[in-house]
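Partial complex: the chains shown occupy the same locations as in the complete assembly.
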Amino acid sequence: MTVSLEQARIIIAQTFKKGSELGLKPLSVVVLDAGGHVQAFEREDGAAPGRFAIAHGKAYGAVMLGMAGRAQMARAEAQAYFMSAVNGAFGGAVVPVPGGILLRDDQDAVIGAVGITGDTSDNDVLAGLAGIAAAGLKAEA
Amino acid sequence: MTVSLEQARIIIAQTFKKGSELGLKPLSVVVLDAGGHVQAFEREDGAAPGRFAIAHGKAYGAVMLGMAGRAQMARAEAQAYFMSAVNGAFGGAVVPVPGGILLRDDQDAVIGAVGITGDTSDNDVLAGLAGIAAAGLKAEA
């Protein structure tokens, strides 16, 4: 099972809505499927041009490692050379900070990941969790 | 000036609508801004996982070279080593076939590009042109 386009749209729209309510800077949100492939992405007007790669890197590391952004950051802080090596193994595409959120189904299987970027990492997570909740999915930040 | 997220959403939604009317296979559509950076992307359920890279490659070549997909294909057929060398210069990210469509404003300035993939290249273009027309923008396929 993997996240659907309809679920991805809800996640993105509701993440932006929450960001707007919280007065956050323009956000960018990617939804990856269970294999780490892009299902949907949107970048709000005014966001920096490079935001796709950051959003993607947060979500990609989460789904490929089965480890959400906060856990990746903890590992990077405890053992920097390990996350650096992991990134080498994944072509430099992993961004190990909060804002990479795993999506799980009712059986706790990973069905994709969401990457949010634009404000502080903690605010990115807040907005993303609201989006995922609106889609009725379980999140691991 | 560059394409807005709102315009990108219309382009994507109306491209899918046209694809559905024509009975095409599941499509994937990316919209890049005037700098070649991803503004929005959606992949319909059932599309192959690698479709982001193909859609992106069609649009990326268009905006980076200021040359739409059909013109790139003509160049590739006349002078394959040239497009191959261009791709070396752009990290292999260019896919020089129809389905990479330039977006122009009223003064004919390039404000972004659309990449469509999933069916035949010609059908991809048909669907994309409908999406761009619905957003009120000028297209060069």
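Chains: A and B, in written order; residue numbering restarts at 1 for each.
The definition used in the following text is that a contact is a pair of C-beta atoms (placed from the backbone, for glycine too) under 8 Å apart; a residue touches a chain by one contact, two chains touch by 3 or more.
All of these numbers come straight from a predicted model, not from anything done at the bench.
The complex is a homo-oligomer: every protein chain shares one sequence, and counting across the whole structure file gives 4 copies, of which 2 are shown.
Please note the rule applied: only the chains that are shown with their structure count from here on.
Subunit A and subunit B have Cα centroids separated by 25 Å. Residues of subunit B that touch subunit A in their complex: 4-5, 8-9, 33, 35, 37-45, 49-50, 52.
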